[in-house]
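Dropping the structure in here first, questions after.
For this view, one protein chain was removed and the others were kept in their places.
Labels run A, B and C following the written order; every chain starts at residue 1.
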Amino acid sequence: MSNRTIIPFGPQHPVLPEPIHLDLVVEDERVIEAIPSFGFIHRGLERLVEKKDFQEFTFVAERVCGICSFIHGMGYCQAVERVMGITLPPRADYLRTFWAELSRIHSHLLWMGLVADAFGFENLFMNSWRIRENILDIVEETTGGRVIFGAAKIGGTRRDVTNDKLKEIGRTLKTIEAELHAITDVFEQDYSVQQRLRGIGILSREDAFDLGAVGPTLRGSGEPMDARCEGYAAYRDIEVEPIVESDCDSYARCMVRIREIYQSFDIIRQVLCRMPDGETEIKVKGYPNGEHFARLEQPRGEVLYYVKGNGTKHLDRFRVRTPTFANIPPLLKMLQGCDLPDVPVIVLTIDPCISCAER
Amino acid sequence: METPQEIVTIASSDLLAKVQEQKDAGHRLVQICATTLEQLELSYSFMGKEGITHLRLLLPRDQPSLPSITDIYFGAFAYENEMHDLFGIDIRDIRVDYKGKFYKISEPAPFNAGCLIPTRKQPS
Amino acid sequence: MSMFKRSPWMVHYDGASCNGCDIEVLACLTPRYDVERFGVINTGNPKHADVLLITGYINEQSQPVVRQIYQQMPDPKVVIAIGICATSGGIFSECYNTKGGVDSTIPVDVYVPGCAARPESIIDGVVKGLAVLETKRAAWRIERKKRNRVFRLPFFKPKASPP
Partner (left out) sequence: MKMTYVALKSLFSSPATANYPAEPKTYYPGTRGHIVLEVSTCTLCKICEIRCPTGAIQVDREGKAWSIERMKCIQCGFCVDSCPRKCLSNDPQYTSPASEKITDRLDVPYEPPKRKPKPETPPA
C-alpha cells in the first residue's frame, strides 16, 4: 500500500549550494510532485533604479549574480546602449566577448565540480575547481576582480588589455585546455558518472520548448537555440553553432556544458586572433529615452534584459528575466516521477542560481 | 542575425484569445513583465521562428485584475505569482497559486504601492 | 602546519547576496586555498560548529533562520560576517527587503570586507576569529568553573554532616 508524504528539501541542504526550498510529495520512494518556494534571498534590486542613476546601476546589475556577473553587467549596458543608439568601438566588443566567454568557462567548471560533489565524486569536484582557479587568475589579471569583474560600463569597457598580454593569455589557455581534457574524459567515459546521470531527469523536446526552458537545459533536449546567434558584441563576426544533445536526460545536459567549455576556448582563440586595435570606450552623452529588450546567452541560458528610460538619469524600469527563473517549470516537470535520491542531481542539472532567480 | 521584435498593443479583455493565438502558432512564452507608470504596463513576450512578439496591455494601478494564462502555458505560473507578489495584480485561477507566498517579503506589492516613479522629477 | 591550536569547525549560511562571497567561501575549501590543512571543516550541523560564517545581508525571511542557527551553536562561538553585504548591506542597503548587515540580528565578532571577499581575506578573517574564540573560551572556562562550584556544594553536603 502506497503512502503519500511531503518531504521538505532545503533551503540548507548539504548538497545544495544555494537556498532553494522544495516541498516534495513522495509516494514511497517516488516523487509525485515538487513545489518550490522562494524568498530567502529576494533583494528587490530592480527597484534600485529609483535611487541609482543609470551609470551607477551597472554595478548593481553586475551584482545580480556572483557567478555570471560580467554577462549581467554587459547585458544591462547593451540594453542601455541600444536605447541610446550608441555603437561601441570594435575593440570594446571583442574584449567584452573575451570576458563573457571566460566567465562561461569558469561557471561551467564550477557547475561540473558541484554536480560531481552531488553524486559523490569528491576527487572530480576538487580537480574541476583547481582548474577553475587558473581561469580566475586570468580574469583577475585583466579585470582586477575575481568573481565580480567590474569591467563593463555604458559605452565600452573600463579596462584595456595590451596585445602582448593577450598573446600570453592565449598560450596559458592552451595549457589549461590540455589539462582540462583529463577531467572531461572522466565525465565522458567513467562508468560511475554514467550510472548516476543516464536516464535521469528526462525532459522531452516538446516539454522543454513549451515550458520555456533555456540554455543547456533546452539544448540537452535537442532544441538548437542559442542567443549568441543573435550576433551581439563580437558574435556577429564569430560563427557560433548551438551545441545540441538529443538524449534529453541529465547526462545530455552535462555533455552540452562540457562541449560548451571547449567551444568557449575556441571562441576565445578566434577573438584573440581578430582583436582589433583602437579605443575601448566612447563618451556617453544624454540620458536614455525609450525601451529595449536585449537577449544574451549566459552560462545558464538565455537572459532577457528590459530597460525603459524616460529621458532622465533614472530609468523607469529595469527588468531581468534570468535563466534559472525560466528553468523552474521544466525542473518541476523533470522531478515528477523521479526517485528521491536523484533529486539533488536533477536540481543541479539545471545549474540553479537562486540569487539570479530571486534578484 | 538579430531576431526582430515587435510590440503589439492589445486590450486586457482579449488577452486569453491573443495568447491562444500565439500558442496555436507554435510560439513559446519567453517572459512576462510589468512596469509601473501612470498605469501598470504589462508585456507578454512570445518567441517563434520569425521573431519575438511582445503583447502590451495596460491595467489600472488600483486593484488590477487579470485572468491567468497557465491553462495555455503552464510555465507562466512563476511569472504570474511574481506579478501578484510584487505588483499586487490579482491573477485569477493560477494553476500553481502561492497566494502571495512566492516571495515572502516584508511589504506587500513593493513595486506598486510605494513606487516613486510617477512623482519623479522631470529633467530641467 | 599548526596554525591553530584546535581544529575549528564552521557552519556556513548564505544570506541574501549575489553569491560571489558564497562561491569564494567554497573556493577556500578547494585545492588552491584548501583550509582543511588547518583542520577547518565545513560542517552542515550548527551543533558541531565553533564558527558561523555568514555571507550576505539579512532580510525578513532569513532573520529567524540565522537567529536559530546562532542559538543552536554551543558556547563559545564566533560569528564572522563575510563580504560588504554581510557587514553593512553594501549596494543593496537601500533595497526594500533589507534589514541590514548581520549585526542587525546577531552579534558579529569579525568583519571581513571585500566585494567579493577574496579567499585570502576569508582565511585572514577566520584566523582573527579564532583568536577571538580563544579569548572567549578562556573567559567561558572561568565562568564554568564558578558555576560548577555552586552546583556541587549541595551534593557534598550530606556526606560531610554526620547522621
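As a working rule, a residue touches a chain if its C-beta (ideal position, glycine included) is under 8 Å from a C-beta of that chain, and two chains touch if they have at least 3 such contacts.
Nothing here was measured: the structure is a model prediction, and the numbers come from that model.
K.L.:
Would you list the chains present here that the left-out chain is in contact with?
P.N.:
A, C
K.L.:
Among A:36, A:90 or A:150, which residue is in touch with the absent chain?
P.N.:
Counting the whole complex, the residue in contact with the absent chain is A:150.
K.L.:
Looking at A:28, A:168 or A:185, which makes contact with the chain not pictured?
P.N.:
That would be A:185, which touches the missing chain.
K.L.:
To test your reading of the contact rule: which positions on chain A touch the chain that is missing from view?
P.N.:
Contact residues on chain A toward the absent chain are 52, 56, 59-60, 123-124, 127, 130, 133, 140-145, 150, 153, 158-159, 182-183, 185-186, 189-191.
K.L.:
Since one chain isn't shown, list which residues of chain C touch it in the complete complex.
P.N.:
Missing-chain contacts on chain C: residues 3, 31-34, 37, 80, 84, 87-88, 90-91, 93, 109-115, 118-121, 123-125, 127-128, 132.
Here is the rule we use: only the chains that are shown with their structure count from here on.
K.L.:
What graph shape do the protein chains here make by touch: line, ring, star, complete or other?
P.N.:
Here the contact pattern is complete, since every chain touches every other one.
K.L.:
Taking contacts as defined above, which has more of them, A-B or B-C?
P.N.:
A-B
K.L.:
What's the distance between the Cα centroids of chain A and chain C, rounded to whole Å?
P.N.:
Using C-alpha averages as centres, the distance is 31 Å.
K.L.:
Residues of chain A touching 2+ other chains?
P.N.:
39, 42, 44, 47
K.L.:
Using the touch rule from the top of the page, what residues of chain C touch 2 or more other chains?
P.N.:
59, 61, 96-97
K.L.:
Would you mind writing out the residues of chain B in touch with chain C in their complex?
P.N.:
For this pair, the touching residues of chain B are 104-107, 110, 114.
K.L.:
Touching residues of chain A toward chain B in the complex: what are they?
P.N.:
35, 37-39, 42, 44, 46-47, 50, 209-212, 229-232, 287, 293, 295, 304, 306, 308, 310-314, 316-317, 319, 321, 325-326, 328-330, 358
K.L.:
In the complex formed with chain A, which residues of chain B make contact?
P.N.:
Per the stated touch rule, the residues are 1-3, 5, 28-31, 33, 35-37, 43, 45, 52, 54, 73-75, 77-78, 86, 96, 98, 101-105, 110-111, 115-117, 120-123.
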